[in-house]
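With one protein chain held back, the other chains of the complex are shown just where they sit.
Labels for the chains are A, B and C, by order of writing; each one numbers its residues from 1.
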Amino acid sequence: MSAYAFITAEKLAELVADLMESGTRVIAPITTAEGRATYSAIEDLSEATFNQGLPMPSLKGHFLPPNEALLSWRQRGGDIELKPASTQFAPQLVLGARPCDVEALQVVDAVMNWDYHDDLWNGRRAASTIFAMTCAGVDDSCFCTAVGSAPDSARGADALLTELPGGYLIEFTSEKGEAFLGEHGRYFDTASDEAVAAADSLRAETRTRIEQNLVVDTARIGRWIDGHFDDDFWPTLGPRCNGCGACASVCPTCHCFDINDEQTGVGTGVRRRNWDSCQAKKFTVHASGHNPRGDQDARYRQRIAHKFYIYPSKFGDVLCTGCGRCVRACPSNQDLVEILQTIDGLAAVEEGGAA
Amino acid sequence: MARIGVFVCHCGENISRTVDCSGVAKALADHPGVAVSMDYKYMCSDPGQNLVKQAIEEHALTGVVVAACSPHMHEKTFRRAASQAGLNPFVVEMANVREQCSWVHEAGPATDAKAIDIVRTIVEKVKNNAPLETVRIPLTKRALVIGGGIAGIQAALDIADGGAEVVLVEKEPSIGGHMSQLSETFPTLDCSQCILTPRMVEVYQHPRITLYTHSEIEAVDGYIGNFHVTVRKKARSVDERLCTGCGDCQAACPNRKIPSEFDAELGTRPAIYVPFPQAVPNIPVLDRENCTLFKGRAKGREKDLCGKCKEACLRSAIDYEQQDELIDEKVGAIVIATGFKLYTIGREQPEGLSGYPEYNYGEIPDVISGLQFERLASASGPTGGRIVRPSDGTVPKRVVFLQCIGSRDPEKGISYCSKICCMYAAKHTMLYRHKVHDGQATVFYMDIRTAGKGYEEFVRRAIEEDGADYIRGRVSRMYRDGDTVKVVGYDTLAGEPAILDADMVVLCTAIRPHKGNKNLGRKLSVTYDQYGFISSAHPKLRPVETTTAGVFVAGACMSPSDIPDSIASASAAASKVLGMFSGDELEREPTVAIVNERTCIGCFNCEKVCPYGAIEHIDVCNRDNEICGHVARVLPGVCQGCGTCVATCPSKSVELQGFTDEQIFAEINALLTW
Amino acid sequence: MSEMTEPTTEFEPRITAFVCNWCTYTGADMAGTSRMQMASNVRIIRLPCTGRIDALFIIKAFERGADGVIVSGCHPADCHYTAGNYHARRRFIVFRELLSFMGISNERVIFSWVSAGEGAKWREVVNETVERVRALGPFTAYHELASRQMVGGAYETEVELPDVREAPAEAGGAS
Partner (left out) sequence: MTELQDLARKLLEDGTVAVVIGWEEGRRGPRPVSITEPDDTERLVFNARCVHNLATYLDPRRSQVRKLGKPAIVVKGCDTKAVAGLLREAQFKREDVVLIGMHCGGVVTDPAEQTEVTAETVAPRCAGCDVREPHRTDYVLGEARVEPPQNTSIDERVAALDAMTADERFEYWATQMEKCVRCYACRQACPLCVCDVCVADKTVPQWIERAPHARGNMSWHLVRAMHLAGRCVGCGECERACPMDIPLTLLNRKMQQVVAESFEYHVSDDPEVVSPIGAFRDDDHEDFIL
């Protein structure tokens, strides 16, 4: 299921304008006045800055906001009145997201629909159409290809755009995408073979470039972690870690949150969920005061183990799409690229395979 | 779940005239956690209190809010009532709708809304009030008095007579202090020794007073009711148990030219000496700095150069090898009565003070200090009470007294009035005139301050009956002019220079705190002022208490004071001590701070801000019982409940009971509800 | 406001006062004993000492939409606890500069020393603060920041929050 089309920059601008006219919100990477790249709602396509700087944080916040009200309550006499948050969302189009960010949504879908179906997450997912854009790569901390993704992956997206002279080659990759094409066909031209070929060569070139950053066997890494809970390797990472949540907040796949009640007055309040991080000391503290992850050695191990062993064991995908944001954001320069390389090397030695 | 009772008082019409009391009660009935809400004409009346008591029982209330007057008015009343009904008194609070609402606003919806807000706020607070119990701390009924001057003597005797044991520590070899150096005392001109000596003997013989002379406070630990004091008993070189005070050793000492401290250096004493004949105890002390034997030892002589006192002592009481002794004492209260020292005019001035080089004190032998004049006038003094010039032993016919030497002179570093100089200068002119009938006394003064019973009359007598000449003005310079002293001053009333020839000049020098006060203050966590005088806990309301609970203060170590004032403050301090000792334990209000030792990080910023020294360090041990850190703990007996530590603690690890963060949060939450 | 009262056209500021027990609270009592009429917009929270006042109290008050805050205690040298007001003064020297730097006008935070005998001064502080804050207008900007976050800001779920600002008046409908 794959349909190519071509859209000129002008037509894309028109499309965006018309969508907004009809009440669709459009999210795209922008560059703020301070010069930071970030994903934001736009009012005109000219605000969008595709492939210019890696948006911080990832796209995640548009599906799992840093804080989200779940319900409000009000106590009257002996009764407590609850008002849950609405799970109905207006349609939105995410345009030009990095494939690593888009794939992350699909990876996280699994946990959001496992034992509990998260209506807020699902509501936003259902209301969204996502057009990823072939990534030109950022720097040597990109490693999507090492964890099963790619700069041109369309996984999780309804379409993949590739920027070409004069416009974009667009490949519709889902039913929702094809329906979109059906509905908005008038903006699109047929893709020429040259355009498809040009895009293919561009995509191949980027893939090759990113592959040079890191090549590991994630399955082997998972096996090694499984057998090395108490390995001496972990305490080489813990001491450096500050125990902040910078990595988790910028990560497209980290999805932990904390639920917290806030009083707004006598007998009234709001229950919110807020991003949380397993690197925070308080994350696992029990009511008794005991903390099963007593120090950063244990907490950092948890981060790696969850992403590369626990999550894939349960849901198949590794909980990482190789965006490298954690590497860039870490104040102490903790380096996931290097960590994966090291574990892969250790695993190779142990399993007798090639490093 | 909270079950709060709300009781709205009309206070006759004081509240109900402007506030719709039944409306307030009705409004609160719907408030979450309120079990019962009612209004009544006079809540503080017996029937009103009974309403509260009944409601506590009927509704099993967990808290009570009385919406009435200020807590300063009736909080105690209703806490007592609740207590009688079996409720902890600390879950009862007043909502002040009278002083702060009905009396300051006109009737209307805004006033009603405010009244409701006030009550809601207190209801929310009370929901978070914890039942508190009175803090009880053990008590050692034994007091330490530091300083054996007249204030220390008075305090020690009062406490001991009141039935408690006293440890009296005096730095000098004898008790008595400055008062023992005085000739006569104003305004009665009775002999200082005559009234002081019996009291000194009384101290010595009192069965409940332990006296340590020639001793100092080495260290103080602990807190109110439970102080541990280490006293350093300095080596006297005389075995007190053997000495009979016969004086043979003094007579035998060959080194007799040491200036006598007691005689303000106008006389001399030997190296082994009793400071004055009536000294208590009458046991000599060997001044090792001036002793030939010890000077020889200090220079490394192997053979002792002297030993005459030891030879002379028939009781073999002299012990050259005696060492300082450290004595531990446990006491429940401490009285600081360290007295004062005098401004050391003309010599090197410590602590940034500047002296009076223009007066040539020390250069001109006939320029003397007030204390030196006391010794000249004293029958027990170096001249046997004859007033003569130190330079040639002749009787001075013209004596000039200068007041305010150092005092009230910010330039010299002292802004305060020394209080006693006006009176003793007048006394000196009288003593002088009584002994030198044809002599002329002249006083340079800034102002005459004579507040005190019989004081003004006393000064008038000096002027009118004893002919003292008072000149308002200051002296700018003094120099030697042959046999006389030229005094160059200015008479500000006459508006002309006043240049006098004097045979002797007496400088009334300022009273200053002892250098050791600051050190002692630090040992006791007691604050002192910019000059080094010990500060009271409150200058008006708690004049003889200090910032450290259980530590009191008496006499001139607080501020310049004369003998009656010193004795009054000493008796006041003693009565405070006896009051403290009246029970078997100490009871303290439970509204004190407590530290959550689990979250305290031991930064001790709380200790820095605590005005009372109520924070102690405690060790934290790991599972292997090794010390792995320190955290703060509040001594409930010392804490006064200001809460400054609470606001300072970065990790919110201190709580002030009665005003916890949860209570205040609840109040803000109630006031500013969305 | 309740249905029974006419909605007032003039803005009535909500002012929270944090005062010490020994001086200002007693001073406010004295204003009452002397029947000094004053604006009714100020709500007092009684604390033992200004030393107990944490910057958090003031932050929370503004967060909750207080239009102004008064902090008041004993004059220097008069502190019941000898030094709490000195520590408070130093704390607020710093804190008011911080608030101002964050864009919260110092006009909205009033510090004063009011002794137990200064009922008249308390009235002045109250009336002047009310007038000053009334002129400044409401301060809801801080409170409303809750609806702002960058990531997904526009997707903030608008939970229909109960508007309890009306609740006290409603509860007081009996008046």
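Keep this in mind: contacts are C-beta pairs under 8 Å (C-beta built on N, C-alpha and C of every residue); 3 or more make two chains touch, one makes a residue touch a chain.
Keep in mind the model is a prediction, meaning the values are calculated, not measured.
Undergrad: According to the contact rule at the top, which chains on display are touched by the left-out chain?
TA: Per the contact definition above, the missing chain touches A, B, C.
Undergrad: Among C:M38, C:I53, C:V69 or C:L99, which one is in touch with the chain left out?
TA: Of the listed residues, the one touching the omitted chain is C:L99.
Undergrad: Pick out which of A:S277, A:Q302 or A:T321 touches the chain that's been left out of the picture.
TA: A:S277
Undergrad: Mind listing the chain C residues that contact the chain we can't see here?
TA: Within chain C, the residues touching the omitted chain are 55-56, 59-60, 63, 76-77, 83, 86-87, 89-90, 92-106, 110-113, 125, 128, 141-151, 153, 156.
Undergrad: Footprint of the hidden chain on chain A, which residues?
TA: 34, 36, 56-57, 61, 66-67, 140-141, 235, 238-246, 248-250, 258, 260, 262-263, 272, 274-275, 277, 280, 282, 294-297, 327-329, 331-335, 337-338
Undergrad: Can you list, in ascending order, the chain B residues touching the missing chain?
TA: 599, 601-605, 607-609, 629-630, 648, 650-653, 661-662, 665-666
One rule holds for everything that comes next: only the chains that are shown with their structure count from here on.
Undergrad: Which chain would you call central, comparing Cα centres to the global Cα centre?
TA: The chain sitting closest to the overall C-alpha centre is C.
Undergrad: Please tell me the distance, in whole Å, between the geometric centres of chain A and chain C computed from their C-alpha atoms.
TA: Computed value for the inter-centroid distance: 44 Å.
Undergrad: Between chain A and chain B, what is the gap in Å from one C-alpha centre to the other?
TA: For chain A versus chain B, the centre distance works out to 70 Å.
Undergrad: Where in chain C do residues touch two or more other chains at once?
TA: 161, 164, 167
Undergrad: What are the residues of chain A that contact at least two other chains?
TA: 264-266, 268
Undergrad: Which residues of chain A touch chain C once you look at their complex with the stated criterion?
TA: 25, 38-41, 57, 60-63, 65-72, 74, 81, 83-86, 89, 120, 124, 264-266, 268, 270
Undergrad: Taking the complex as given, what residues does chain C use to touch chain A?
TA: 149-162, 164, 167
Undergrad: Could you please specify the touching residues of chain B with respect to chain C in the complex?
TA: The touching residues are 20, 22-24, 26-28, 30-31, 70-72, 96, 98-101, 103-106, 109-114, 116-118, 120-121, 527, 535, 537-538, 547, 591, 609, 611-612, 640-644, 646-648, 656, 658-659, 661, 664-665, 667-669, 671-674.
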